[in-house]
Every structure is written in C-alpha cells, then in structure tokens.
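One structure is given below, encoded as structure tokens.
Not every chain is included here, but those present sit where they belong.
Just so it is clear, A and B label the chains in written order, and each chain counts residues from 1 on its own.
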Amino acid sequence: MNELETRLLDEILGIRAIDCHSHVPPESPHAQSLGDLLGYHYYTELAHSAGMPADAIDPRKAEGDRIAEMVTRLDALNNTIQYSWLMEAARELFAFRADRLTSSNWPELAQVIAEAARQDGRYRTVLAKSNIEKVFLTNRFDEDLAGVDRSVFVPCLRTDDLVFHLGDAALRHRIAVKTGIEVGSADGLRDAVRGLFRYFVQHGAASAAISLPPDFSPEPPDEAAAGKALARAVKGKELSAEEAGALSVFAFDLVASTCRQFHKPFQLMIGVIRNVYPAGVHGGRDLLSKRGSMIDYADLFRRYPEVDFTVSVLSMTWAHELATFAWIFPNVKPSGHWWYANIPAHIEHDLRARLEAVPKVKLIGYYSDMYKVEFGLPKFNMYRRILARVLAREFVETGRLREQQALEVARLLLRDNPKRIFGV
Amino acid sequence: MNELETRLLDEILGIRAIDCHSHVPPESPHAQSLGDLLGYHYYTELAHSAGMPADAIDPRKAEGDRIAEMVTRLDALNNTIQYSWLMEAARELFAFRADRLTSSNWPELAQVIAEAARQDGRYRTVLAKSNIEKVFLTNRFDEDLAGVDRSVFVPCLRTDDLVFHLGDAALRHRIAVKTGIEVGSADGLRDAVRGLFRYFVQHGAASAAISLPPDFSPEPPDEAAAGKALARAVKGKELSAEEAGALSVFAFDLVASTCRQFHKPFQLMIGVIRNVYPAGVHGGRDLLSKRGSMIDYADLFRRYPEVDFTVSVLSMTWAHELATFAWIFPNVKPSGHWWYANIPAHIEHDLRARLEAVPKVKLIGYYSDMYKVEFGLPKFNMYRRILARVLAREFVETGRLREQQALEVARLLLRDNPKRIFGV
C-alpha cells in the first residue's frame, strides 16, 4: 500500500457510514457469546463445506461443544475473507491479541465477549467504534417495531413472504392478525399492504426490500388473475404454478406501487435460489444460478419512474447489466455487494466498473448484511480498503480525480448517497 | 506509472491509428459549438440518469440554455470516464486550462470552440493532433458519398435497416430511389444489395456493418420463406414475427454473401436492444441483455470462411466467447470495445485476455465510435494508456515480450491490423 492509498484509507476510515441492509435482530443486536459470532452462517457453512458434519453443531448441543468444534475447523478456512472478518472483529472489538483462534485460547475470547455483552448499550458502542451511524434492519411484515432503538436502527419492510407465499393460509392469517384484513381479493391485499406500509413508515421505516430468484420476471400485473388465484387460495385450494406466479407478479407490483405512494425506495436483491442444498447447515443452503437477465426488469423500471430501486445482484454475471441499467435508468441505483458477490475479487472489479461509468451520486457503496453488529466493522473495513485501493490506483494516480475529489466520492458512497436516497 | 510503462506509452502515443468505426457525419465532422460536445449522448444520458429531466435539454431550447443546464449537471458525473474524455478534449484540443467546467467558465470554452470551428479543415487538424490517420464512417445505405473527404474518411455501409426493416414500405422506397430496384422478391433484394455495395465500394467503402440484438441467430437462410414474406410486405400486409424473422435472416445472409463477393469485411456489433428506456434522452434509450451466445454465429462463420468478421460485443458476458471464437476461427477478428463495454475496467481485462490467447495479427485494438472528431483524441488516448499498462505489466515485466516486441504488438492493434484487414 503506497502513501497515497494509505492517506486515502485513513480519511475513508473516518467517514461515518450508513449501513442500508442488515439482518440485525433489534431485540438482540450484539453477540452474547463467541457462539453468536461463530454461528454466523459463513463460518458454519464453510466449516461444513470443508468437512464438518452438519450435526456437529446441532443447536441442541451445548454451546461450548459447538464452539470447540467450530474452532478446530477454522484452520481449514483461514484463507477466506470471512475468516479475516472474524479475526478482525476479535482484535478490534474484543482486544483479542492472538493471531489464530485455537482450542486453548478460545475460552479467553469467549469470556471477553460475554462480559462485553453485559455492558449497557453495547451495540451502540460497537457501532460507534465501527464508524457506522445507522443500521437498517430487515423486518418481518408483522414484527412489532415499537421497541426498536431508532437512534441507530432503521426498520425496513421485508416483503418476500407477501410476494411469494400468499397462497399459504398461515401467512394470510399473520396478515389478518397484523392488519385486521382477511386477504381474499386484490383489493383486500392492496389495503393490507398499504396498512403494513403505514405502520412501518410510522415507525421510521425507510424502504421495502425483497430477495428474488434469478428467473423472476416482474411483468405488468394481471389483477383479475391474481384475484382469482387469491379467491381459490382462500377456499383452501392448492395454487397451480401459473396461479401462484400471477399472484406473485401482482403482489410484487403492489409493493412497488405502494413504495411510490409512500415515497420509499424498494431494495431489490436479485438472484437467490432457496434450499439448493437442504442437507446443509442453517443459513447455508441457498445458492444461485447465472440464468436470467436484468432486461426482465426494464418494464418495472419504466412503470415506476418515481421509485428508486436500489439493486443488488447475486451472480457476478449480472454485474455488467446492473451497471449499464444504472447508467441509463435514473431510478436504478446499484447497491453494495451481496453475499456470494461480497468478496474482494468481485467487489474490486465491480466497484471500479461502476465508478468508471455510473454517476457518483447514484452509487450505494456498501451494506453489511450482518446478523450481529460485530460484523459491521470488519465488513465495512474490507470495503473501505478496496475503495481506497480503487480510488488511488484507478482515479488519483491516473489523474482522473484529485485526492479531494476522490474523498468526496468515498463520502457519497459510504454516507451521503444512502442518506439522501433513503431519507435518513 | 513506472518508467517502463511511461516509455511504452510515449511510443504508443506516436502510432498513427486507424479508427475503423465511428458515427462522424462527413458533412459536419467537427464540433461547431460546445453544445455539440455536451450533446454527445454519454453526457446527456448520464446527466439524465443522475437526475436531470430529459426536457431540460429539449432541442427547441436555446443552445446556451442547454449548455448551461448540462454544465450544472457535470459535477454529478465527474467520476466517469466519459467526463474525463470531455475534459481531455477541452484541454488538448482547445487549450482549456481550468480543471472543471463551471457556470462561469464555460462561455470561454464555448468561444474557443466556435472560433476553432471556423478554421479551414478543422477536422483534419483535430485528427492530426489526435494521431488518427483514417476514420471510418457509418453511412446510411442511401447516403450520397460524393462529398466525403476521402483523405481522412472511409465510408462503411450500415446495413441495419436493410436487414431489419424490409417490411417497411418507406424503407423499400428509399432502396428503390437509390438503386432503381423495387424490391419485391429475393432476387430483387439481391440485386439491390449488390447495387448498394457497388456504389459504396466505388466510393471507397471498406466494409459493411450492422448492430444486432443479443437474440439474433444468423441461421442458414430460407430464400423461399423470405421471398414470400417480401411479397406479402409489398402487398401492404403486416408481417408476422416469423415472416419478419425469415426475411431478416435472409437479408443478413445476403449482406454476408455480398461482402464475400466484394472482398470486404463485415463488422458485427452484437448485443444491443433498442429503446429499452423510451423516456430517456436522444441516444440514451438503448441497453443490452446478457442472453444469447456466440455459438449461434458458428454456422455463419463456417458458411463464409472467406469473409473477415470483425466482431464487437456489448455485454461483458460475451467477452470470453469472442476471444475463444477468434482463437479458433480464422475469419473472426475481435474489434475494439464497444459502448457499454468501452470503459477501462472492461477494456483492461478484455485486452489482456485477448493478447494472451489470440494471435496478435488478428486483433483490432480500438475504434472511437465517436459522433464528432474531437472525441477521437481522448478515447484513443484512454486506450493507448491501457495498452501501455497491460503490455508493461503482463508482457514485458513478466518476460514474455521484449520491449520492442510489445511495441510491435501495439502497432498491429492500432494501425497495421485494421489497415490490412480493411485494405485501407
């Protein structure tokens, strides 16, 4: 790392970030134990992929046994970026000094974590140390948001269930409990979704979000077909693939139109296939396919010019399409680097390509996608380092940006753009 | 940039390039005004993408107002490579010294441009300064080529309309006016296309060109089906998708076979979808999809071994296929870096991959695709810098090429290959 890169990184580490997508549980945002950190699906799935039987970490086993098991597995994956997140969190947040986690030293770290967990407002301390100002949540539609600490957390309405599982009676019952509306028609669904949005917006929500399979195609909705499908579902009928599809397309469009009504962005996370490997560990069963194309979303982007779509893609084969759609469509904003695309090789390439072709005011640099606030620091720091590298090597050293302009770009990506786009 | 890279770049800047694809209008090749530069679709579409309403630059508005509007928008996109083209052109061709274009300094630049525009042979001065010897045009089939300044410009027959719009009576009328042939049969079409080629070749044309959607598949033509479709079109019938497809496949093959007859290369530009975003600014409405595959062109390459196909692809997902097809098929020549692929992140990767696996005598390094000659300098210089970087880092420093060999590669890519392949 040369002087320029070091200087840029220093400044970039000082930018207070907005983290617009996470899975932090508001009632338990920080790790209570080392087991909470090692239980992050990245570690359990990589350990399993490297040979650990899935039942070695069965939740019915004692936490100490599960931790001990996981610790013996870490060496097999110490090359991964995910491993580096763990060690950086241990070092920076828990003053852990060893450079490996071993069977003999893990109890020491476990104790420090457990003690820290009991500190008042621990998660706020962690976020302050991570230089992250706000963290978005991903809330179930019927989650009680009253207790959310809005000084640091921003609710976000997760709409996966509403779009893909309306045929399920239990799901519709949850809607009825939350909204008072028994959804049996297109109009009923519209009222229910509007009610949910109202509740969420009243509690500070800044966006809706959804994860989508690679073959989803958000065509113009057919309200009559969706209504008929809903009516059949209410009668207890199993929906055909076609009916379920019509219902999903309608419900998806409804979410988009409700985003328009409430002036909220819609976070699209495109490309996941659920449960590809059912024998895997919890959280480590989903994968992706390179099929599909962003061109299937063009009609959506045309239908809702007033809605900001912040878009993440899971397959690297979609990366170029995303950048080009953001280059042309005012309402398409590339957002971060998601899950299987969230490793430095891909981030570096994507970031460079976006910065070279998409107006800087449109890019949401990064979000953590984390489940416990402790991972915000190493994940954002990974991104900050890549950002410093790309800005130094491709923009400042090539004379395309002066150093101060490069830092302005960094501030937009980490902070100002998400603040403006999500209105926080 | 280390000494080796600097040394290579110095030499590479001295190579007189052949620019085998542009949209320069021969009757007005250089910018008359700053508005001509800021009206390049890259700036208007990026400004619109960053928030400028499309009608802010309605051509019915005064040019000064449009320029003033665009200037206020530039800061939002100063990170893009396209912005850097504008500033480099202003600096190198118009001695503009400020490092930003602002509301207060743009009139100064506008004045210099307007004055320069009045100089005799201004476009030749610009091209000489850009170290570009020849610039290919992209001419409509019924364009009058008599006035083209063939000391610097090389006509090229654009065949998009001939292949995709034969069902359109107005188009057929234009053919009739130009060739004297009322196209109503396959034979008539063959005669008309041959006539157009003859005219073009007589006026110095060096190739035919076409841009193709990603799902186009140049199958062996069905002359009977095409003839039937033409006959129906002549009777005023609307063609079905199947009929229109058969006609396009036939017409495309006809262009290829006429290229064979006249010993001219066929420039294939694969992957654009037109009018994806109709609400966009002029020139900023087309996009791409990653669907399709070069394997669909294999039969074409087999059918016409005597025709050089110089091929550009719009989606980065096609880049590897293109390099491998050029590696195997003698008549496939990768050509430049087109439009949404024409940014340094992609050029650098593509260029390295092509240089590592495709014989150097087959690569057409770059073309400008420009609409005014002023963009030749910054676009070619961008490419020259990337070429110097790749040759230095991956070929000379690794010991695979000596410095003089690397420079020979550069001369082939920028000059000798297009000269030989297009016979100019």
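We take it that contacts are C-beta pairs under 8 Å (C-beta built on N, C-alpha and C of every residue); 3 or more make two chains touch, one makes a residue touch a chain.
The model shown is predicted, which means the values in this text are computed figures rather than measured ones.
The complete homomeric complex described by this structure file contains 3 copies, of which 2 appear in the displayed model.
Just so it is clear, only the chains that are shown with their structure count from here on.
Rotation angle, subunit A onto subunit B, C-alpha superposition: 120 degrees, expressed as a multiple of 5. Computed from the mean C-alpha positions, the centre of subunit A lies at a distance of 39 Å from the centre of subunit B. Interface of subunit A with subunit B (complex): residues 293-295, 298, 301-302, 305, 317-321, 324-330, 349, 352-353, 355-362, 394-395, 397-398, 400-402, 405, 409.
Only residues 1, 45-51, 76-82, 84, 99, 273, 276-280, 284-285, 287-291, 315-317, 340-341, 343-346, 349, 385 of subunit B touch subunit A when the two sit together in their complex.
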